[in-house]
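One protein chain omitted, others in place.
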Amino acid sequence: MALPVERAASRREYKVKDKSQADFGRLQIELAEDQMPALVSCRSVFGPSQPLKGARITGNLHVTPQTAVLIETFTALGAKARWCSSNTFSTQDHAVAAIARDSAAVFAWKGETPQEYWWCIEQALDWGPGGGPDLIVGDGGDAILLIHEGIKAEEAYESTGNLPDPASTNNPELQILLTIIRDGLATDPQRYHKMKERLVGVSEATATAVERLYGMQANGTLLFPVINVNDAVTETKFQNLCGCRASGDGLLMAADVEIAGKVAVVCGYGVVGKDRAAALKEAGARVIVIEIDPICALQAVHEGIQVQTLEDVVSEADIFVVTAGSSKGIIMVDHMRKMKNNAIICNVSPFDNAIDMLGLETFPGRKRITFNPQTDRWVFPDTELGVIVLAEGRLVNLGHATGHPCSVTSSCSFANQVMAQLELWMERDTGKYEKKVYALPKHLDEKVAILHLGKLGAKLTKLSKEHAD
Amino acid sequence: MALPVERAASRREYKVKDKSQADFGRLQIELAEDQMPALVSCRSVFGPSQPLKGARITGNLHVTPQTAVLIETFTALGAKARWCSSNTFSTQDHAVAAIARDSAAVFAWKGETPQEYWWCIEQALDWGPGGGPDLIVGDGGDAILLIHEGIKAEEAYESTGNLPDPASTNNPELQILLTIIRDGLATDPQRYHKMKERLVGVSEATATAVERLYGMQANGTLLFPVINVNDAVTETKFQNLCGCRASGDGLLMAADVEIAGKVAVVCGYGVVGKDRAAALKEAGARVIVIEIDPICALQAVHEGIQVQTLEDVVSEADIFVVTAGSSKGIIMVDHMRKMKNNAIICNVSPFDNAIDMLGLETFPGRKRITFNPQTDRWVFPDTELGVIVLAEGRLVNLGHATGHPCSVTSSCSFANQVMAQLELWMERDTGKYEKKVYALPKHLDEKVAILHLGKLGAKLTKLSKEHAD
Amino acid sequence: MALPVERAASRREYKVKDKSQADFGRLQIELAEDQMPALVSCRSVFGPSQPLKGARITGNLHVTPQTAVLIETFTALGAKARWCSSNTFSTQDHAVAAIARDSAAVFAWKGETPQEYWWCIEQALDWGPGGGPDLIVGDGGDAILLIHEGIKAEEAYESTGNLPDPASTNNPELQILLTIIRDGLATDPQRYHKMKERLVGVSEATATAVERLYGMQANGTLLFPVINVNDAVTETKFQNLCGCRASGDGLLMAADVEIAGKVAVVCGYGVVGKDRAAALKEAGARVIVIEIDPICALQAVHEGIQVQTLEDVVSEADIFVVTAGSSKGIIMVDHMRKMKNNAIICNVSPFDNAIDMLGLETFPGRKRITFNPQTDRWVFPDTELGVIVLAEGRLVNLGHATGHPCSVTSSCSFANQVMAQLELWMERDTGKYEKKVYALPKHLDEKVAILHLGKLGAKLTKLSKEHAD
Partner (left out) sequence: MALPVERAASRREYKVKDKSQADFGRLQIELAEDQMPALVSCRSVFGPSQPLKGARITGNLHVTPQTAVLIETFTALGAKARWCSSNTFSTQDHAVAAIARDSAAVFAWKGETPQEYWWCIEQALDWGPGGGPDLIVGDGGDAILLIHEGIKAEEAYESTGNLPDPASTNNPELQILLTIIRDGLATDPQRYHKMKERLVGVSEATATAVERLYGMQANGTLLFPVINVNDAVTETKFQNLCGCRASGDGLLMAADVEIAGKVAVVCGYGVVGKDRAAALKEAGARVIVIEIDPICALQAVHEGIQVQTLEDVVSEADIFVVTAGSSKGIIMVDHMRKMKNNAIICNVSPFDNAIDMLGLETFPGRKRITFNPQTDRWVFPDTELGVIVLAEGRLVNLGHATGHPCSVTSSCSFANQVMAQLELWMERDTGKYEKKVYALPKHLDEKVAILHLGKLGAKLTKLSKEHAD
């Protein structure tokens, strides 16, 4: 695929949906700055010394006004940035337009096809003759995946002369990837090796990608240092929860139901499940938890929540929220067949297969009626009864909601990205970071909390010297 | 004003925005039925005896899929209905289209001008040669106001020959009313007297209108019996709260802010204020209450909430929610001048003047930037700082939100309307109801609770005879 | 019964358990003053004008340090007081000793027999030759009951010459009452008539007594004006709840169980039931509600609480809390037979028969093991299983707990008593109050809230003149 790329007055490249929305995007970015004190504080604290001077940063992370604040923090610290999204639905086109005009090369629009999505990643990684980026800001790991697959293919090609074969896999996403790599090999058989050569490190923000990267570290295939921003305390305690809660609040609005008095089943009582259960209780639902882990189950019971199996409650509940998943599915089409008419099912886990959409889509004679954006009623032909599935069974946080797919992004999360990038860049020649996954150093984590607190009016007690000893 | 009226295949009149949305509206109505068990149960319980046979019901109440379920419950019980909205923003055009096609005369569309709004009320009251409706379902009292003003004008005209003069008032709404009445007098100088003659009674659902009606009862000007549905227990305990909460949840989404860590000022700690404060606390805000009533203030303090004056906290808070109002304003433009940049202000009271929009609009040099639907940033010229006002300072529950302005309407509230209408109609010849405001009889109130409970899986304990004695 | 009465240095009469505890009681009273800002404020606000000068007040209300603060507020306002308790268990002997020495005639000790209890009431009503009290402060209505029964007996005696016959009733309490009255008739056949003559009015604080008094008003037997302090807003919103909650917190400590993870059944979802359910949820129990009222049931369901019948859940719950009762019992011995071993049963309703203690006590072969103060395990002989009943099935708030049976008494409640007494006394010659039950006037209620707020650091917003209009 080759799409036309445009250039801003600054000669920066971009590909956006509607340039004319730049002013409106700028307004949104300014409002977002107000909500991101930790991130904006980075500019005044670090900006003067230009610590990222000379760094090329490729971002592969939802493009929203909040992300624009992140990008423009990087550029305020001296870096250059090229950006693409990590999700085909979450992009806010006005923000993209403003970024393209004012601050960075960007390739993203709402509703990209899978081909377009990967093309955008390619552009964001392509810094021209000098190779790839120095640093990558990741949120899902797709850019990193492309580099690793590219390296593999280049090595195979060098030793065997074989090009990667998209037809060798059934996975449609992988087919696109292999096509890109195959086409790239024709131009430059060392493209991804050159990228790897230059790359100083990566910061990654999603649990799923981090887990995969730990796996690669374990089997020795990880090609560069990674700082795991997802497990930063300011991330785990605030961003994950707040992000989920804020987007989850809108979760059931789409289906326009009253939650009070309903029975809500929460599958999984981990961090996200606890948060969802608490919100549903507060809204007046009676919550039932499904768990496999005895300790999480015991926590639920100790908080006055019944723990049952899905089979026991599938036909009496009104709302099903899946917070944990696996590759094989939690809620299967057989469960859906037993549910009450218009039971609502949504997925707040990162696993697309947690809800058996394949089984639902291929159920003979099923009808699908989209009655609100990304809100479908699936009707079974024999009973004329149906279930309501949000966001096509995918992560409701991002895919769903009408106006603001990726609404609230906490200041802390992005400030952690800045800290991680700074750390990787400052230590690029010291050998401190090897080809491993690292936690964000605690003092950086605390630094972010302090930056954030400053704007919230809190007064921290100073430890006296005597106490510290 | 004379707008063209269309006719359905059934010869029923209507005026809607887009007939073609009728199928989609029907789907939404079907989904709404699922959420309104008490209301739908009325059809099976009362339908067979057709108790409303022959009754003409005029409704003056938001037109949404939920309202369609109400209207179609009336028709299932034998009544005929003509309907208009009680709010120019809350109308859902697809629901209107379905009602027009399938069940009742309806005159409503989203975004009516004030003139159009009152024209719609006129149509809904106009049942042709035989006079007006037998019953009115009210939600704000506008239809009733029109009749009362009409009567007054007709009496004045009869005794003095004078027509009402719209120029005699500065109130733009009253100008429209007087114009309508003046134009009507030319056609039929007894129009509103005939209406009054036929009218059996009214059920009214809003606190504001009920209060006005009690005032009319006190000074002897009330012209027909009213059942006050707003104070029904199933209304006060559930509908008011749930309605406010559900719509309030979306309240701050428009401005895309994270509530956790913010300072939120709630003006008024009555029923709505308590609910809003609880929701804001749950979302992680630190809440401060403004109160004039010592008992409400004491309640706040006993729940761990600080009570301060607005002056004390105006410059440190991030969010201002006005839940109680008056004709002179709670948050004045002088307060806004002292607020933090991008402080958010919203009104969940029924009083349009609770927030000093006039002061804001007429502030010299102020800029207004609409950055989300009904979400405006107002910037003061000297400081370049601004505040964000939702829904132009009017009731955020209804006017705001992107897709579903009047999202969740509880089944109970509308079932109470049905009970009240049934009661008025059954007792129309018994003299039970005089020209007064009545509470909904308690046994009808409980009947609604029982109908609702039936669908929620609750098991009520029966009082044994021995206990009852 | 004739017990010896002692006299303080001041010649005031008293009957207490241990005079030597007066200093310790004084210390407790001083600490209690600190917790009762509204009440103590009455002294500085009203004290200078001595508005109760000359008034004789008889109190029939738990004698604790908090009550001492009340009594000494009355005396600070110029009144004289004679006091007895309204409960045989709640008395704190050190407080009694301090009152006897320092401020009022008092007749009360912990663990009075029923005979002693009524003897104390007799003493508190006996102001010597001049007849009875001017005012009565009631908390349960026993003193008032005695006067009404006395009048009845005197009338019967006058017309028929018959003395009341204690053997004519099975009710042991009534037998005592009739004995007292019979013995009194011998001395003075107009004793209660004289009391009635002098009595200006009564303020009463318990729901049960108020209900009985309304009944007497309805059938025309009420003999004097009553101000119902129980329904004062500052009472209903604060005292009832806080009192119940504070004493309820200790409720299950006696049985030394962990509440988290347990299933708790709450019988009745009225004001007290809602509070108990909330506290149990907070403590980690899964709560199930038993209700006969559909509206209360609907509230429970809307708050995510299951509503079931007692029969459905009797064998799976760990804790049973009865919050509403009747003369025939809610939890019968047959229910107890089906409960889990060591299920805990407690009564927080004012009805002694809510739990079928008679059935339990008379169950053949049952064993009773007291393992903590007022905490009994009752074992059924056939199964060797048993239930744990707190406070012998009577109101756990007062009867239970080791040290402080009637621990927290809110400042507001007693300040309302002061307001009511002041009102009755100030209006004693105006005819404002007839032989009816009256609500506490709202401005007095608000006055109490304002007095209380003053000490809690809250700042009330003043209504501007413009707004007030």
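Order of writing sets the chain letters: A, B and C. Residues in each chain are counted from 1.
Assume a residue touches a chain if its C-beta (ideal position, glycine included) is under 8 Å from a C-beta of that chain, and two chains touch if they have at least 3 such contacts.
These numbers come from a predicted model, not from an experiment.
Colleague: With respect to the chain omitted from the figure, which of C:A8, C:A98, C:A209 or C:V263 is a touching residue?
Modeller: C:V263
Colleague: If the hidden chain were put back, which of C:L27, C:V45 or C:A218 would touch it?
Modeller: C:L27
Colleague: Of the residues listed, A:T88, A:Q115 or A:Q308, which one is in contact with the missing chain?
Modeller: Counting the whole complex, the residue in contact with the absent chain is A:Q308.
Colleague: Can you list, in ascending order, the chain C residues touching the missing chain?
Modeller: The list for chain C reads 24, 27-28, 31-32, 34-35, 65, 238, 242, 245-246, 249-250, 253, 255-258, 260-261, 263, 282-284, 316, 341-342, 369, 371-373, 377, 388, 402-404, 407-408, 410, 456-457.
Colleague: Can you name the residues of chain B that touch the chain not displayed here?
Modeller: Residues in contact with the chain left out: 260-261, 280-281, 284-287, 298, 301-306.
Colleague: Residue by residue, what part of chain A touches the chain that was omitted?
Modeller: 233-234, 237-238, 242, 290-295, 297-302, 306-310, 312, 326, 328, 412, 445-446, 449-450, 452-453, 456, 458-464, 466-467
Definition applied: only the chains that are shown with their structure count from here on.
Colleague: Averaging only over C-alpha atoms, locate the centres of chain B and chain C and give their separation in whole Å.
Modeller: About 44 Å, centre to centre.
Colleague: List the centre-to-centre spacing of chain A and chain B in whole Å, with centres computed as mean CA coordinates.
Modeller: Taking the average C-alpha coordinate of chain A and of chain B, the gap between them is 41 Å.
Colleague: Spell out, as numbers or ranges, the residues of chain A touching 2 or more other chains.
Modeller: Within chain A, residues 260-261, 284 contact more than one other chain.
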